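Okay, handing you the structure first.
All protein chains but one are shown in place.
After this line comes chain A, so read on.
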Amino acid sequence: MEFVNPEGLRLDGRRPMEMRQLRAEIGAVARADGSAVFEMGNTKVIAAVYGPREVQNKSQQSNDQALVRCEYTMANFSTGDRKRKPKGDRRSTEISLVIRQTMEACILTHLMPRSQIDIYVQVLQADGGTRSACINAATLALADAGIPMRDLVTSCSSGYLNSTPLLDLNYLEDSAGGPDVTVGFLPKLDRVTLLQMDAKLPVDIVENVMQLAIEGCKAIATYIREVLLENTKQLEYRRGL
């Protein structure tokens, strides 16, 4: 199947280095301490953060840092066929772990000892890149909750099909069997915190594909910063400042 046609357009009409349309909204869940909705094309994800709050399981309580917990679930109707087991299956557990460890690296947990921060991510529509959308949504939700962080964490995926590096794969491109690289990036510190790759990729191409994903992360970081700034302006305006 041709994923990049001779004119250089992908299945959905994008260019190889073009990302899908991004849309973010802060404060979607009124009851949560922080929440955000993040859309990357047709992938739609909602994240809610509760915390810092009292540790539920006292045996896990840590005296010098906060406990970070994360749960990733997919809605039954999020994928093409209805999902029977939206959480507790291996993929969801693995992604929960990945998101938790990625966010834990950048939250300043030592400032909130003996407490717990819960990050809940729910996928409402899945069209490839759910992992990345979840991390981006979690970053926005943590910022909305006012939890101190070292830096924003942004994430983007990239792949390599028809001898072309592609940015931000959708579901069709993801399931094509080619390599799928997901990168989690801290833009200010210029550090990679998450790097996952599936399928075979020639060593000389790896660098290119990874660099493309990092560029995608930087673009998302710019967008996220804009959204946060706009949100702060709105808050100031409402307080009459």
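Here, a residue touches a chain if its C-beta (ideal position, glycine included) is under 8 Å from a C-beta of that chain, and two chains touch if they have at least 3 such contacts; residues count from 1.
Methods note: contacts and distances are computed from a predicted model.
Hidden chain, UniProt protein name from the list "Phospholipid-transporting ATPase", "Calcium and integrin-binding protein 1-like", "BHLH domain-containing protein" or "Ribosomal RNA-processing protein 43": "Ribosomal RNA-processing protein 43".
In the complete complex, the residue from A:Tyr50, A:Tyr160 or A:Phe185 that touches the missing chain is A:Tyr50.
Of the candidate positions A:Val4, A:Ala28 or A:Ile220, contact with the hidden chain is made by A:Ala28.
Mapped onto chain A, contacts with the missing chain fall at residues 28-32, 35, 42, 46-48, 50, 53, 56, 69, 71, 73, 75-80, 82, 118, 120, 122, 124-127.
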